[in-house]
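Removed from the display is one protein chain of the complex; every other protein chain stays in position.
Right after this comes chain A.
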Amino acid sequence: MGENKHSSLGLRDKDVVEMYKTMILARKIDERMWLLNRAGKIPFVISCQGQEAAQVGTAFALDRDVDYIAPYYRDMGIVLAFGMTTKDLMLSGFAKAEDPNSGGRQMPGHFGQKKNRIITGSSPVTTQVPHAVGFALAAKLKQQNFVTLTTLGDGSTNQGDFHEGLNFAGVHKLPVITVVQNNQLAISVPFEKQIASENIAVRAKSYGMPGILVDGNNPLEVYRAVKEARERAINGEGPTLIEALTVRLTAHSSDDNDRSYRTKEQLEEAKKNDCIGSFSAYLQDIGLLTPSLEKEINDEINAEVNEATDYAEQAAFAPNSTLLDYVYEK
């Protein structure tokens, strides 16, 4: 029997099983979307594969009843943990009217759902960082006890909005957490051609906040870092920057072929670090994930993904008459 590493973090057995299920669910929805794309049924996919541990560890460390998130396009694991459903995500994939993110107006991965406090996002990267800081400013002005968390990729940390947003948050000591999911590839450009500093976490120093480097393949380590950052934020100690080192197991998107910048061997190496495999091994080691439970989880999730796919495929598009709706308040 392996060593229990989650109890000391305040996580119960059922919490870590729930984390695992959320990771598997994200992976299986994502895999299904690729199949649908390759079958010509949906135009576009952008993937969470390889980053589920960082995402689920992040989300579970928040108060999912009050906190706000400004996610980026790979964050299927985070939005699932925040209450978006498999059906919602499939409706988004098929661009159908019932898609709660946008009613089929935006590409998949452009999350937003007010009822679950998921802040609407766009395609230009990093614009969500100042938005998250604005939510945190509102929390301070209105004396509300919530934190706002935003995520982005490694390449996005070069944008002006990263610097401007984090500096504003640091000056005003706002309750905002920024998690960089560093998968070490900005589409095709590797970390060493993107970033001159030794890592991204050290950039926090210039914004007057702690910078934490964490193994993004380990959901428990990510959970610990975000949990501690949340405590600081709620206690009025200001923002935190967290860099979670991850891997991207797919091409950038369904329109990209990563063979032009990543060899098959490199990808095989990355797959050895697949966070789902290592977390599954941990749960098996401590006796929480039995073969029968694993089968039960997989069967349940497969059925859920099948059902959501069928529903979304058959659902209606928004009528053409709605094209002009909601430019301004009616």
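Criterion: a contact is a pair of C-beta atoms (placed from the backbone, for glycine too) under 8 Å apart; a residue touches a chain by one contact, two chains touch by 3 or more; residues count from 1.
Just so it is clear, contacts and distances are computed from a predicted model.
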Requested in this report: Could you tell me which of "Cobalt transport protein", "ABC transporter ATP-binding protein", "Branched-chain alpha-keto acid dehydrogenase E1 component" or "Indolepyruvate oxidoreductase subunit beta" is the UniProt name of the chain missing from the displayed complex?
Outcome: "Branched-chain alpha-keto acid dehydrogenase E1 component"
Query - Sole residue of A:S7, A:S122 or A:N257 that reaches the chain not shown, by the stated touch rule - result: A:S122
Query raised in the report: Looking at the whole complex, which of A:D88, A:D161 or A:D274 touches the chain that is not displayed?
Result: A:D161
Query raised in the report: With respect to the chain omitted from the figure, which of A:H6, A:R32 or A:H110 is a touching residue?
Result: A:H110
Requested in this report: By the contact definition given up top, give the residues of chain A that touch the hidden chain.
Outcome: 68, 70, 99-103, 105-106, 110, 112-114, 119-120, 122-124, 127, 129-142, 148, 160-161, 163-165, 167-168, 171-172, 325-329
